[in-house]
Structure formats: structure tokens, C-alpha cells
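Part of the complex only, each chain left as placed.
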Amino acid sequence: MSKIIVGVMGPGEGAGAQVCEAAFELGALIAAEGWVLLTGGRNTGVMDAANRGARSARGLTVGILPTRDAEGMSEAVDIPIMTGMGEARNNINVLTSRVVIACGLGAGTASEIALALKAGKKVILLGVNQEGEEFLKALGKGDVLSASGPREAIEMAKGLLAR
Amino acid sequence: MSKIIVGVMGPGEGAGAQVCEAAFELGALIAAEGWVLLTGGRNTGVMDAANRGARSARGLTVGILPTRDAEGMSEAVDIPIMTGMGEARNNINVLTSRVVIACGLGAGTASEIALALKAGKKVILLGVNQEGEEFLKALGKGDVLSASGPREAIEMAKGLLAR
């Protein structure tokens, strides 16, 4: 049996402090469930925070890097996958994640949410404003949920994984 | 000098008749400008309509296919690029297009718009509802324009290419 991989997607440089705190907590909670954390692997914003959170809880972390080497990689990534294919790696992020949690929203994150929906995956939104939530829920036709905080997001992920 | 490539992105199976008519006209107008039309290359919805429009005006068409062979390809594609990489090819679509015109909106199209913005490209929206326009303009911070019809979209593209 392969491990359960849960993806946390979110802004890099543009991520605010609150979103990064939520990402750290998400990473820790994912690790506590025994799941593997997947992120885009960079040493900034939501990616870095989620990886540090998972590491703080002794979890295993996979980073799907846009680069061909470790430059710019989060130090809390255990398994760095070097794709060398830039943002095209976003599709690998979502195909590989059993559930996708979007924490905050930038253009890259929006592409991951859209690719996840295209691939038939469920997406849990956290820290996305109301306008964004409404748009993405309309786009996702039932495949988009929204959580009020990291704990609720994890409960939702559990529910989706139990199906 | 390489040719000017303009991308038209839009839904496949889910595209309505009005959106397909607009895509056909876009294809024809792109060809009339002497530009090369780029689409996702499939034989359905906006992709197929835009290619047929360009061909009706004797334009040149490039299709960036998700598949590894010609199965499901629009018959009006002149240059089929077989990527064999599914939706990850959406990033190639936007990197290759000098300007991206989104005609209608589904999950795949939304991923292309978001990837285009991430890559610093300009996006022209056509046939996207108000909720979508507002969300995407907020996401794009000045890089997203909206057009009322195919002719206005082409004028906007001309303006962007002249910069």
C-alpha cells in the first residue's frame, strides 16, 4: 500500500503572515494523521511554512520543484522531486495529491485548483476571500469545499479520504 | 523573425453554441491578421471552432495536444504538437502564445488563464460572466482585459502586440 499524500498549495512570495501560520498548522496536522505532505517545495510562503509544520510534527514531506536542482528549495523538504519544468509541474502536484488543500490564493494556486478540478479531484479552500470562493465553487460544481480553519480542513480531508 | 502566435483557449465538450461562434470568428480574424492561431488542438468546442475559423480564412493553426498521437485532434489543425502530457500542456499553450484570449470558461481554461498570469502574460476575456471577470481581474492585477466581442478582442490583442 502506498502512503496517503495530501497536497497543500498556496502562494510563495505573496503569502501573508496569517496564511503562512495556517499552512504551518496544516502541515503539522497532516503529519499527525500519518499522511505525507506534498507542496511545490520552494523555500517561501505557504510551501515553506507547510513543510516546516510537517517537520515539526515529524512528518514526511515531498516537494515537487519547478527547478532542475535544489536551489530555492525549502529546507524542510525530505523528498525533493526535481522536475525542471516550471509551472507545468503544477499538474503533477494535483495528480499526485489524494486531496488538495488551497491555503491562500495567487495565480499559481488558482492554476492548481483549476487543474485539480479538471482532473476530477476535490479541493478544500482555506483563507480564500468570498469572491474567490464563489467563483471557484461555481467552477468546481460540488468538488470545492471551504474550511474555516486548518482543523476543519483536515476533518474535511479525512471525510473525503474515507469515501 | 518568428511568426506571431496568438492563443485561443476555451472549453471543449462543455462549450455552448454562442461561445463556439465567437471562437470561429476569433480564428478567422487571427488568420486575417496574418497571425498563427494556437489552441489545445482537440476536435471539440472552442478549440475546434477556432481552428475551423482560422482555416476558413486560410490561416495557419498550431494545436498543442494533450495526447501522444492524433486521436481526437481537430481536423483543422495544421501543425499538431503531440505532447503526451495531458493538462500539463496547458503551460506550453500560454508560454507559446504572445497574447492569450480566453473564450468561455471551464476548469481547463481557468488553469490556462492562471498559468498565463503566473507567466506574466496578458489575457483577454470573452464570453466570461461578470463574477468570473471580477475574480480574474482581481487575480491578474492589470494583466486581464475583457472584450465585448471577437473584433474588440482582436483590437486589444493588436494593441498589446504593438507595445
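The chains carry the letters A and B, assigned in the order they are written, with residues numbered from 1 in each.
Simple rule for what comes next: contacts are C-beta pairs under 8 Å (C-beta built on N, C-alpha and C of every residue); 3 or more make two chains touch, one makes a residue touch a chain.
Computed from a prediction, not measured in an experiment: that's the story for all the values here.
Displayed in place are 2 chains, all sharing one sequence; the entire complex defined by the structure file totals 4 copies.
By definition in this document, only the chains that are shown with their structure count from here on.
Work out the mean CA point of chain A and of chain B, and you get 28 Å between them.
Residues 85-92, 105-108, 110-111, 114-115, 117-119, 131-132, 134-135, 138-140 of chain B are the ones touching chain A in the complex.
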